[in-house]
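One protein chain omitted, others in place.
Here is chain A:
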């Protein structure tokens, strides 16, 4: 449920940036044109910018409404729409967040989310990058068949695995624990992760690996000192994706996590009432759930730098 405002927010942040860059590009291109051409291109880029702003606002409104609602007392939320806060800002309060943070069930489930998401992300990155290096650069018998198998696993839907895995967990005696949720996420995150990283690693010039080999590097050193730093853009994107998936997951947690191990998504879902009475808890909870992925996204997105490879060969 927090997935919707979350994605919206990220998207709108992206499109809010683009008018600036458009403007810069348009200004650079119009230098050689005459006054009429400049007017046309100015009007044209104005229209484009206006359009983008409207789209951005359109996208932002639901999240924005939820944000405002999370700052309004329950009494106001049940009697008037969130937009009244725009004219009467006095009704805004931090009370909902104070209540939320004092709610033991919510804070416990928030910590559960962290305890599940961080290992599930790190494990996938570590295992997938090692496997991807082997698939991309090491010769071993059956390599191609194994990789085809990994790609094939991409199409297995989660739903068909729920019951058999639940039975397996029952036999192992880990059903209902955080570990069971983590393992499921890792297992279903790996095929895509291996596929993504393998294809990226395979694009690293062979000469670089050979140069490292000549310089005296073992396979492990090549992986650590050449492949990992160069694969950082792919690893960062994988990390962000996997983090978001696990953080926002409801289905897997709902099936496998007992109430003690339940993450925030499950805790919030259990608060949903038929007549939407506790919007104060849900809206602030959703934003609590949203803020961490945003921090993760913005702190890793700088690794999406284009042209990291430039200057290595040729």
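Everything that follows uses one rule, which is that a residue touches a chain if its C-beta (ideal position, glycine included) is under 8 Å from a C-beta of that chain, and two chains touch if they have at least 3 such contacts; residues count from 1.
One rule holds in what follows: contacts and distances are computed from a predicted model.
Looking at the choices "Allophanate hydrolase subunit 1", "3-isopropylmalate dehydratase large subunit", "ABC transporter ATP-binding protein" or "Nitrogen regulatory protein P-II", the name in the UniProt record of the chain not drawn here is "ABC transporter ATP-binding protein". From the set A:212, A:252 or A:268, the residue in touch with the chain omitted from the display is A:212, counting the whole complex.
The chain omitted from view is touched by exactly one of A:100, A:226, A:268 or A:281, namely A:226. Interface residues of chain A facing the missing partner chain: 205, 207-208, 210-218, 221, 225-226, 229-230, 307-314.
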